[in-house]
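Just dropping this structure here.
Left out: one protein chain. Kept in place: all the others.
What follows is subunit A.
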Amino acid sequence: MLDSLKRIFGNEKSGKVAKKRLQMVLIQDRASVSPEVMAKLRDDIIQVISKYMVIDKTDMEISLESVDDSVALVANIPVQNMRHHK
């Protein structure tokens, strides 16, 4: 309550503001992955999932998306069939 009041009146100390802003921006900085790394990640994901399912490699999509203060790895992988395990 006190915190939100402080925020409304812009009274939050700048040291805390700095920390919060850095924590947010660094999540995004750290998540900016080079295309080569994304391609490797994609190959690895295909390998792991293919052990359990038959997937459509051409139609799959993998991306990093940042929402507010967090980053998510979003994958859309069409499954064609299940592999049967003994």
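General observations
Convention: a residue touches a chain if its C-beta (ideal position, glycine included) is under 8 Å from a C-beta of that chain, and two chains touch if they have at least 3 such contacts; residues count from 1.
Basically, contacts and distances are computed from a predicted model.
Selecting from "Phosphate-import permease protein PhnE", "Septum site-determining protein MinD", "Response regulatory domain-containing protein" or "Glycosyl transferase family 28 C-terminal domain-containing protein", the unshown chain of this assembly corresponds to "Septum site-determining protein MinD" (UniProt protein name). From the set A:13, A:51 or A:84, the residue in touch with the chain omitted from the display is A:13, counting the whole complex. Residues of subunit A that touch the chain left out of the display are 13-16, 18-19, 21-23, 25-26, 29-30.
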